[in-house]
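For this depiction, one protein chain was excluded, whereas all remaining protein chains were kept in their positions.
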Amino acid sequence: CLKQLPKGWRGAAVRALKWKGHFSALFNYKTEKYIVAKNKKVGVLYRLIQLSIIGYLIGWVFIKKKGYQETDESIQSSVITKVKGVSVTNTSESGVLLWGPEDYVVPPQGEACLFIITSFLETPNQRLGFCAESPKVLDGHCQHDSDCKEGRLVVAGNGVTSGQCLKKNTNSTGTCEIYGWCPIEKYFKPKGPQLKNAENFTIYIKNFVQFPKFSFSKSNVLETADGSYLKKCRYNEEINPYCPIFRLGDITKRAGYDFQDMATFGGSIGISIEWDCDLDKGYSHCHPKYHFVRLDINVSNNSISKGFNFRHTRYYKSTEGQSYRSLFKVYGVKFNIMVHGMVRIEVLTHLSASKATTLGTCLIVVRVQDVIVYVSLQGAFFCDMVLLYLIKKGTSYRERKFEGTWCGK
Amino acid sequence: CLKQLPKGWRGAAVRALKWKGHFSALFNYKTEKYIVAKNKKVGVLYRLIQLSIIGYLIGWVFIKKKGYQETDESIQSSVITKVKGVSVTNTSESGVLLWGPEDYVVPPQGEACLFIITSFLETPNQRLGFCAESPKVLDGHCQHDSDCKEGRLVVAGNGVTSGQCLKKNTNSTGTCEIYGWCPIEKYFKPKGPQLKNAENFTIYIKNFVQFPKFSFSKSNVLETADGSYLKKCRYNEEINPYCPIFRLGDITKRAGYDFQDMATFGGSIGISIEWDCDLDKGYSHCHPKYHFVRLDINVSNNSISKGFNFRHTRYYKSTEGQSYRSLFKVYGVKFNIMVHGMVRIEVLTHLSASKATTLGTCLIVVRVQDVIVYVSLQGAFFCDMVLLYLIKKGTSYRERKFEGTWCGK
Partner (left out) sequence: CLKQLPKGWRGAAVRALKWKGHFSALFNYKTEKYIVAKNKKVGVLYRLIQLSIIGYLIGWVFIKKKGYQETDESIQSSVITKVKGVSVTNTSESGVLLWGPEDYVVPPQGEACLFIITSFLETPNQRLGFCAESPKVLDGHCQHDSDCKEGRLVVAGNGVTSGQCLKKNTNSTGTCEIYGWCPIEKYFKPKGPQLKNAENFTIYIKNFVQFPKFSFSKSNVLETADGSYLKKCRYNEEINPYCPIFRLGDITKRAGYDFQDMATFGGSIGISIEWDCDLDKGYSHCHPKYHFVRLDINVSNNSISKGFNFRHTRYYKSTEGQSYRSLFKVYGVKFNIMVHGMVRIEVLTHLSASKATTLGTCLIVVRVQDVIVYVSLQGAFFCDMVLLYLIKKGTSYRERKFEGTWCGK
């Protein structure tokens, strides 16, 4: 009927119709075409595959991984330590000494990282003056005074050379005279820990944790009516797993090492406190787990890379105002306490409880949807394989699924 | 026409054709077949669903989550602290003492984790010798000298027994005589902080952060022309949120606790500095936020697990060379400064700026694609439901979508 219109109108009408076509095509709904294979065997197979995938996913996501629970991993933690125990040492340099935690714990302020002295060498009454450099310092060896040019700092040594080479006799190798804290510390190789009963010392670890999202907080110290419980108990994984007081010897034993061995040259132990609480089970079922691991495994027997020691000093002043000091070289075991963990809570029953859980519900919905999509994809893949390649009438199915031989040439 | 060929040739030709078929099938292009449902209602519904999903996703991913921005979370941070304030104490043991930061901050070296002494008990002039064990130590109680076998280390005690049991009268329970640092520290339960004005002390927190990916660095110290600003200002969330100097009393108040209460038995406070900067808004709009939280919430009233104290010593030597010491039991508040954060930058305008952003652009493309896939899947699902189950002519649609009843039997 467009032919009856005048020429100019006709073009406009055609264009209008074209636009109308485009516009109405905008509201067409395109959807994939399916074919239905009424093959009982394949149909049953398809459903079986779907069921097994659903079962597997429910088992995995919801029961094993507890996908219906929401977690909070933003742990806020505080660790306070307190060491108890005394030890007596008797050395030629220091005489009889009594060691309390205020002496052998470095630093003393009860931090999560602490060092416990097990062996020491005191060099008392050092004063600034002139003496021979230690023969252990390679750079301090000399043949002539010219090897000890005045004012030279001895590399890895103990002072500055005075210009003199001190020798026993003219032919031997001597050591430079230095200005430094004299006498020089003598050579010392520990033969065993001097604080012999250090393995009986105890660490009381107070750990407070908070999980702000669920406003949950707890301490590792067992709440008990028995006031003297904390005075007597000792941690033991089997008998007493909730006691926060640890014997040093037990810690190293759990880490797989002998305390006396570690104490001789020093070492480093990591204590990890792990919180993993299911809040649905109740507040009183939430307990931390402790793991112990040695951190400084000696891969080689190289003595220079072995053990852990450092030096510290105590300064004194004589009545004349002159400074003198005691130098302590100490060996010991370093303990490093690390806290990590999370809490979990069931989402659906706590729907109205907090804002946080609405997100949790969304996550469940998304997870369920993912499962459905995954299931139909996987099921279809296997069934297609069966229909196309295993069943005799495969070709007829193939012709139906992959339609006609259209050539775009 | 194959029939005209000789028998041997025929088979070869058939095989050749078969291979050719397989080979050309390799270059067939298989694509899903769609059907077009020209139903205006459903079409409009489809587009509406798509639009709403797109709108929601743009709103969520791009406006709320700022998906068009790239982030850098690899923060490099340095914290330096400096405490100011003095306090005077007057105790019978120590006399009048003036406390400056060099005394009450432990450790003194301005670290991110510091302890401020608020209460103390000095036991001056302890010397190694013999005296009675503290009656508080259960293991030191005795009835007879045999309870104090010579050389036994008292568990959780202060020394090694000499073999004598010291008693007031023959029937009372006594305590073993020990060799240790005498006199023994007396029992002390703080009645309130001795450094009474500790809540007026200030911490100056210098925090430098760097984000290497965008080579952005900033300090929390406000850059100002006013030289005396840092000498006078105090942090206040409302009035002065950019001042890096914090009054201790304000910190505990923000954490929800009273300083004097915490100071009596000691406690632990976490200060978190959070950087979250949108670099597109400009350098001067990037400021950290401070949060304060108490870390050692006392869940029980068990006194042994309450508060925070430790002991440290100062060693002296007499003119005769004998060691003596002062033992300090100190209570106080521990502050723990934690820094975390990230910076964000708009990706598209910074395309050519750095290598890092090319990855960012890829991410945007992938995100947009995800949105498209998700939109078409979701829209189709709802529309199919409508067409199949809600519309009267559903069966006709169903027949079209799910083609013929092919039986694979």
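We just call them A and B in the order they show up, numbering each chain from 1.
Heads up, the rule we're going with is that a contact is a pair of C-beta atoms (placed from the backbone, for glycine too) under 8 Å apart; a residue touches a chain by one contact, two chains touch by 3 or more.
All values derive from a computational prediction rather than experimental measurement.
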Options B:G11, B:G55 or B:G100, residue touching the unrepresented chain: B:G100
Option from B:T173, B:N197 or B:Q322 whose C-beta touches the chain left out: B:N197
Which residue of B:E73, B:E111, B:E150 or B:D258 touches the chain not shown here: B:E111
Residue among A:I53, A:V79, A:L98 or A:L327 that touches the chain left out of view: A:L327
Residues belonging to subunit A that touch the chain removed from view: 30, 32-40, 42-44, 46-47, 106-107, 113, 115, 128, 138, 153-160, 179-181, 268, 270, 293, 295-297, 299-300, 302, 304-305, 308, 310-313, 315-317, 319, 321, 327, 334, 336, 380, 383-384, 387, 400-409
Chain not shown, touching residues in subunit B: 24, 26-40, 42, 76-78, 80, 82, 84-88, 96-98, 100-103, 107-111, 125, 197, 200, 202, 206, 208, 210, 212, 217-219, 221, 223-224, 227-228, 230-231, 314, 316, 318-319, 387, 391, 393, 396-397, 400, 402-403
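In this text, only the chains that are shown with their structure count from here on.
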Separation of subunit A from subunit B, taking each centre as the mean of its C-alpha atoms, in whole Å: 14
